[in-house]
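Here the complex is missing a single protein chain, while all its other protein chains stay put.
Here is chain A:
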Amino acid sequence: MLPALVMYAVFVLRPLVLTLQYSLYDWNGIGVARWVGLDNYLTVFTDSDLLKIIGNAVVLIVFFSFIPVALGLLVASMVRRITTGAFGTVVRTILFLPQVIPLVAAGIAWSWLLSSNGLVNQVLRAVGLGGVTRAWLGDFDTALPAVGVIGAWVLLGLCTILLVTGMSKIDPGLYEAARLDGAGPVREFFAVTLPSLRQEIGVCLTVTIIAALASFDIVYISTSGGPGLQTTVPGLEIYRLAFSQRQVGLASALAVVLMLLVLACVLPIQRLTRGEKP
């Protein structure tokens, strides 16, 4: 137990405490640090750019989290179970591919897909929607949703598989009982599927919300936060503040806020979904 604890203390707990400490100073990383108390936090909560950046991460939750979970639920309730045969193996393998490749690779692939000559525009032109084509990641209005689509692509397969796996554990008797009671597919979904999948949905939400709030790789590769600040997320801003702008204190305060934001989102979900079933 000791070695694990030592590694954890030296490379996680100590930096964590340091982050807290840095966040109370104005420091450029080299010179003498100046005590500023909570000023950095005040900046995080009042600076319009920083607030916008935090807002971007919240918007990404919709794409990284809600869309994959909703679509995953839809597919799961249609498919109910993926067969154990060869077809099932192929399906599972393919749907897991985005989980296995580095996010950087997903970023590169989608930067190409969403570029002016990319596949997305090619398809749009083919169906007669040539008018809406654009460089999706470079456009002021569409950049953030475009980044969101990349995240949705990465996480959709995982959510689908998790939900289908949970689905196959539901007692088929429950569905038969619901049918006998005259429930239609919609009632069935809300009365049987949703409550039974509570835990799986909780897991999906937890994983995807953390992925959205702490996103870095995809944004760094596909847009570097641009155009303007349209797609800058806290992770990227921490990196930029700490290593290019040399505002270590402010970067650390943002890091603490990000950490708390993750906890504030994840803990209630855990409490709601881990509790005993109704």
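Quick note on the criterion: a contact is a pair of C-beta atoms (placed from the backbone, for glycine too) under 8 Å apart; a residue touches a chain by one contact, two chains touch by 3 or more; residues count from 1.
The rule is short, and it goes like this: contacts and distances are computed from a predicted model.
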| item | value |
| --- | --- |
| Chain excluded from display, named as in UniProt, from "OmpA family protein", "Carbohydrate ABC transporter permease", "Anti-sigma regulatory factor" or "MBOAT family protein" | "Carbohydrate ABC transporter permease" |
| Touch criterion as defined above, residue of A:Val36, A:Ile61, A:Val75 or A:Val192 at the omitted chain | A:Val75 |
| Omitted-chain contact residue, chosen from A:Val36, A:Leu50, A:Ile67 or A:Ala106 | A:Ala106 |
| Touching residues on chain A - with respect to the absent chain | 1, 3-5, 7-16, 18-19, 22, 29, 74-75, 78-82, 89, 91-106, 108-110, 112-113, 117-123, 153, 156-158, 160-162, 165, 172, 175-176, 185, 200, 203, 206-207, 210, 213-214, 216-217, 220-221, 234-235, 238-239, 242-243, 248, 251-252, 255-256, 258-259, 262-263, 266 |
